[in-house]
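Note that one protein chain of the assembly has been removed; the remaining protein chains are unaltered in position.
Naming follows writing order (A and B), and every chain is counted from residue 1.
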Amino acid sequence: MSALSRSEGLIGIVPILALLLLWQAAVSTGMAPPALLPSPLAVLARFAQNMADPAFLAHAGITLYRLFAGFLIALALGVPLGLLGATNRGVGAVLKPLVRVLAPVPKIALYPALILSLGFGDASKIVLVVADALFPILLATYQGAAMVEPKLVWSARAAGTSRGGTLFKVILPATLPSILTGSRIALVVACIVVFLAEMITSTDGLGYVLVRAVRNFQTVEMFVPLIAISVIGLALNGALALARRRLLAGFPDED
Amino acid sequence: MSGALLRAGGTLKPGLPPVFACLGLLLVWQLYARTLSVGGIPDALSTVRELPTILGDRESLYDILDSLRRMAIGFAIALALSVPLGLLMGRSRLFAALVNPLLMVSYPVPKAALMPIIMLWLGVGDASKLLVIVLGVSLPIIYHAYQGARAVEEKMLWSASAMGMSGPARLARIVLPAALPEILVGCRTGIVLALITMITSEMIARQSGAGNILFSALDMAQYETVYAMILVISALGILLDVAFEYVRGALVGWSEPRHDLAPIPA
Partner (left out) sequence: MIAISGVTKTFQRRGGGTHLAIDAIDLDIAEGEFVSILGPSGCGKSTLLYIVGGFVAPSGGSVSVSGRAVTGPGPDRGPVFQEFALFPWKTVLGNVAYGLREAGLSRRDADAKATALIATVGLKGYETFYPKELSGGMKQRVAIARTLAYGPAILLMDEPFGALDAHTRLRLQNELLQLWERDRKTVLFVTHAVEEAVFLSDRVVVMTRQPGRIKAVVDIDLPRPRRRDELLLNPRYQRLVIDLERMIEDPPEEMRA
């Protein structure tokens, strides 16, 4: 995105507006009955209304809590594991086959097992988020650390840095771009997983708001949590892009 | 030279170690369930013994096969739509600028969560489930086709147009093969995603399929079945991944194998 000029960024609004107009037209002309497809204006109005509703905000807050708790745990596990796996032969030999086996497992299928051992509360949802967010971070860190130019490490070693010291002074900063890429993916994943877990079994959170609307056949209400999660995802993505610009000032540009 | 030799090796090679990893994980599970014997967690052995019961049952086997059929069709449709779209984005800045924000907005939305709404429109049949799978799979394939097409060397296209190749021909005969390794990275994610979307939508729709078996068993407290289904679905994920790696090796053996960093569930 950063490579796009301002005008090109604006062009992107056109299809979104067109889609909204098409949607509005379909409702206005009576092609789609409002019970099946509410008008976008009605949806937006409800969204605005909900943004001022403490109950709705509480649901969003719970979703955010689970999302961040899971993401941060995944980060705290994934980065050290990835760094160690890439720099230590023994750890790598154990880690690589485990990742190869566990990465393609659809983690959502583990959710029933998590419910059985951790209950229906926050814990099972957070662990599910960890399970899904861990692999993008772990893989990105591992690949980034494995690709660090050995001569960077050598230069530091020659300048007097100890072998262990290079892990923090060279490998970690050199891997930072990959870690941020992995984190960006993990955040999107976390948004999606926490929402789905809340849809499957929950009494609170944005996913639950959607399920409740489905049960009560409130079509307008169904769209609101979907918009909310999209906005959350966009905001997190933007925050991370900002962090990237700050932290990676010296690295080559990447979008 | 020395750099490449000294490096730890950035790729995850298939072979025996993953098999050991599977056995190791089962062993850990067995020991965990045995020593702690926490409320209702069956051990690995009794779960494995449960497998023939599930896979031998005509109805559940058909359910699972039906799920797989939908998944394959959904994946094929997504592939047919996403690859041209992504390639076009990669070759036209304007087109990319048009489409990109729309994709970014829809990225964090769980596609399986659209199931209730889509079911309102299309009913509970195949059409809804297929549409959700198509939606779920498309984004990573579009994204990687886009990245792949963007990285195609300009000079290769210049020589092609100098030879008199038309625009669409260049896209199909130069850009597509050049972007193929990258597209396949997207496909790998797509396959895992298709599986996830399939299961989740079945969990939500509760009509039929593997996801339905899993959650119905949970509701009826048939814990052996729950764990056995988890095993079946996990194995499906791993097997699809392995199968894909073979196909990839056959198609683009010349490019380095790469694990995608973006397994986005839908």
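Some points to look at:
The rule is short, and it goes like this: contacts are C-beta pairs under 8 Å (C-beta built on N, C-alpha and C of every residue); 3 or more make two chains touch, one makes a residue touch a chain.
These numbers come from a predicted model, not from an experiment.
When the full complex is taken into account, the listed residue touching the unshown chain is A:Ser155, out of A:Ser28, A:Ser155, A:Thr203 or A:Asn216.
Of the residues in chain A, those that touch the hidden partner chain are 149-152, 154-161, 163, 170, 173-174, 176, 248-252.
The rule we apply is simple: only the chains that are shown with their structure count from here on.
Contacts from chain B toward chain A in the complex involve residues 2-3, 6-10, 12-14, 17-18, 20-22, 24-25, 38-41, 93-94, 97-102, 104-110, 112-114, 116-117, 120-121, 192, 195-196, 199-200, 203-204, 214-215, 217-218, 223, 226-227, 229-230, 233-234, 237-238, 240-241, 259, 261-266. The residues of chain A lying in touch with chain B in their complex are 1, 4, 8-9, 11-16, 19, 36-37, 86-87, 89, 92-93, 96-110, 112-113, 115-117, 132, 135-136, 139-140, 142-143, 146-147, 149-151, 181-182, 185, 188-189, 191-193, 195-196, 199-200, 207, 210-211, 214, 219, 222-223, 226, 229-230, 232-234, 236-237.
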